[in-house]
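Excluded from the complex is one protein chain; the other protein chains are retained at their positions.
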Amino acid sequence: MTTRRSILTGGLAAAALTSAPSIITTQAQPSRARTLRAVMHADLRVLDPIWTTANITAYHGAMIYDTLFGLDANFTPQPQMVSKWGLSDDKLTYTFELRNGLTFSDGQAVTAADCVASIRRWAARSGSGQSMMARVKDTPVVDDKTFRIVLSEPYGLVIDSLSTISTSLCYMMRKKDAETDPNQQVRETIGSGPFLYNREETRPGNRHVYDRNPNYVPRAEPPSGMAGGKVVKLDRVTFENIADEQTALSALQAGEIDFYEVPPQDLIDELKKDKNLTVEVLNKTGHIAFMRLNHLYPPFNNPDARRAMLHLARQDDVMGAIFGAQSKSWQACGSFFGCGTPMTNDENTDWFKKGQDIARAKELFQKSGYDGRPVVVLQATDHYLANPAGLFAAQWLRSVGVNVDLAAMDWGALVSRRAVKKPPAEGGWNIFSTTVTGITFSDPIAFTGQAANGEKSWFGWPADALQEKLRDKWATAPTLEARKEIAKELQNNGWNYIPHVILGQFFRNSAWRKNVTGVLGMPEVVPFWNMEKAAAI
Amino acid sequence: MSVIAAEPALIAAKPRSAQLRRFARRNPTIVAGGTILAIIAALAIAAPLFAGDAITMQPALRLRPPSEANWFGTDHLGRDVFARTVYGAQVSLFVGISVAAMSITGGLVIGLLSGYFRKVDAVVMRLMDGLMAIPAILLAIALVALTRASVTAVIVAITIPEIPRVVRLVRAVVLSVREAPYVEAAIAGGTPTWKILLRHILPNTIAPLIVQATYICASAILIEAALSFLGAGTPPEIPTWGNMIAQSRLFLSRAPWTIFCPGIALALVVLAVNLLGDGLRDRLDPRLARRM
Partner (left out) sequence: MLAYIARRLASTVLVMGIVAVFVFLLLHLSPGDPAAIIAGDNATAEQIEGIRKQLGLDDALPVQFYRWLAAVLHGDLGISIFSNEPVAKLISQRIEPTLSLALTTLIIAVTLAVSFGVVAAWKVGSWIDRSLMVVSVLGFSVPVFVVGYMLIYVFSISLRWLPVQGYSPIDQGFGPWIERLILPSIALGLAYVALIARITRTSMLEVLAEDYIRTANAKGVATRSVLLKHALKNAGVPIVTVIGIGVALLIGGVVITETVFNIPGVGRLVVDAISKRDYPIIQGVILIFSGVYVLVNLLVDLSYTLLDPRIRY
């Protein structure tokens, strides 16, 4: 008896068989033993690390591209693609020479012309790059392996900028790719890095596949951060997109994936008890969670209202909600540069030492002439920080009599809305929260949030002439010690004009199966060279 | 005792309790469903009187198991689960009832007009087909994600895909009733259209619409939970059973009360509404009623 059921079954089966030709082609698959399956903190969507500043794309970049310089584990720049370099006596001309054996995955050798074009494209987007390019007169190509950067005035951060670990990183692409408009996506994935991007086996939204690049010539030194020899000890690495945290965690525990970059953080104590897993913090500079204030509209266009927020925010609340009150994964921090970084200092932190002071905050709000209008707080319900941060911002503000419009939305809507310069009631905003790695937060040039040139700055658009002068002074300071001194001035001023309020500093643990070794810890990027996988347990 | 006094006793109706018991025996599903719903609705309305604080977060008290102080324990932000479950009844029931009411009303109006007026019918049915062809949950996610999360957005998002189904139902009734002789007589007699619609056609739609309303209500409560799971539901500050479950899903093994308490409440209400709907349908559908 033919029923609808049998018609449907037959039709579906036929459709299934004819719709996936690429899966049917037989290909030699690398053994499971030499394949590492990793779940990262986000799904890789954009492949051009200059077009986007998203961290996951920087990870992708580290796989298939290479950099001129790389930061080692002590955050000291080391030559990577460069074999030797020099600075002229007048401190205006840098000369770089590339090392031998560097080739792109299409077979072409890496030339100085490729590097110059890549630097220019990168500089159009990166904060560090822009700061550097403002002082660059020319970037002449001397020969196939040598090029120069000629400055109009001495600038101490050239090497630091080229080796920056804050997005966008200065990855080297082919000249013809690097000549693409920075506002347009580069479609090719041809790089000179330790891995090759396997387009055929990649399924966007599901899995990205990287194969070992057999033609990559690593440096001789041992690996250290983004510096040293990038020796790949696996045949294949895949980035798996498992959207559901619970499912990804179960998969890790069952051995179906090998590496989980950010497992649910309040389960860390339990994960540490699992004998099959190694649990460790890879980014030792941590992350800073902060609440950004909109300087364009009331109430936070008034400095007293902003000062009130300094006294109102309670770092224990937000951090405790995400990690648990007793957790060692977080600490309260009052420095404009995060804690535990070279620029950390103690200036102007009375508000921090006293802790939450509701009475003072109330007083300051009244002094600012707060008129009762609702404060628009953007809350991204799918973001691990923005979600509780939004809830707490509302709770704190309400406790001092401020009206709150808590706008719940997804992260995509938040990043769109925070770019809107209209009044909060017309589609703008007053407060949003997000995180940045410790190392980026501590860099007045690399962190776009440190700029204070009004409408040209990062969302919030603070305007403070002194901040800009001090940033310039910091960039052109001759030594690290000098920069530390200027950092004190920057912090003093920073907590006066208050572009944002700190919600805490935290360290996220990653987890991987015990048979995976050689994991390099680094902020902003997870290097997959040097990782090895022993026989399955 | 005089004979005259005895007569009224014979004519008096059976006692109320006996009548109710007979109703209950004959319609256990309606009674079961209705009672559960009535209790939960009463609790929901009375929430401010006894439930406690559902909003304040106290991270120091997070994930505490049920105790004297917190009957259902606390969630990952230190909020009282009992208070949130009770207040959650308010929002979940509000969402369910609003969606049912709005979709029935909208569907009824459109269905009546479409079924009665041929010219309107062709256009409307194509529009309804188009609307039904879009998967409801995707439409809801898109609507909520693209505006902003709020109870209103969720209600509108769930209502829109439900309307075409109601329209179909009403239209089917209208089409069949329209051919009935008494309607033809009424038209021939010059009765104005609105009177025909209201007096003759509308009453025939009531029974199936009531039943449909219960199913829509149950389904809406579940869809709200699904939307919250996918991150496109009501704002997390407002307690609904759906978003309580969705936000606590990491704690299934560690703090199961955060999922089971709203989960059982949700299942109970949906079950009750479905039972009510089943019972009503068995009762109101004349062909089935004969068999019972």
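Going by the order they are written in, the chains are A and B; count residues from 1 in each one.
The working rule: a contact is a pair of C-beta atoms (placed from the backbone, for glycine too) under 8 Å apart; a residue touches a chain by one contact, two chains touch by 3 or more.
As the structure is a prediction and not an experimental result, all values here were calculated from the model.
**Student:** In the complete assembly, which of A:187, A:273 or A:353 touches the absent chain?
**Tutor:** Considering the complete complex, A:187 is the one touching the chain left out.
**Student:** Of the residues A:204, A:222 or A:478, I need the one that contacts the missing chain.
**Tutor:** Counting the whole complex, the residue in contact with the absent chain is A:204.
**Student:** Can you work out which residue in B:95, B:136 or B:261 touches the chain that's missing from view?
**Tutor:** Checking the options B:95, B:136 or B:261, the one contacting the hidden chain is B:136.
**Student:** For the full complex, which residue in A:215, A:250 or A:403 touches the chain that was left out?
**Tutor:** A:250
**Student:** Using the definition of touch stated at the top, determine which of A:127, A:286 or A:424 touches the missing chain.
**Tutor:** Result: among the candidates, A:127 touches the missing chain.
**Student:** Quickly run down the residues of subunit B that touch the omitted chain.
**Tutor:** 28-29, 126-127, 129-139, 141-143, 145-147, 218, 222, 225-226, 229-231, 242, 245-246, 249, 252-253, 259, 263, 266-268, 270-271, 274-275, 278, 281, 287-288, 290-292
**Student:** Kindly note down the residues of subunit A that lie in touch with the hidden chain.
**Tutor:** That gives, for subunit A, the contact residues 1-5, 7-9, 12-13, 15-16, 19-20, 22-24, 43, 45-47, 51-55, 57, 125, 127, 166-168, 181-185, 187, 203-207, 241-244, 246-248, 250-251, 253-254, 256, 382, 410-413, 415-419, 421, 427, 434, 436, 440, 447-448, 456-459.
The rule is simple: only the chains that are shown with their structure count from here on.
**Student:** For subunit B, which residues count as touching subunit A in their complex?
**Tutor:** Touch residues, subunit B against subunit A: 55-57, 59-60, 62, 76-78, 145-146, 148-150, 231-232, 234-237, 249-250, 252, 254.
**Student:** Considering the complex alone, what residue numbers of subunit A touch subunit B?
**Tutor:** 245-246, 264, 266-267, 270, 316-317, 320-321, 324-325, 379, 381-382, 387-388, 391-392, 394-395, 406-410, 412-413
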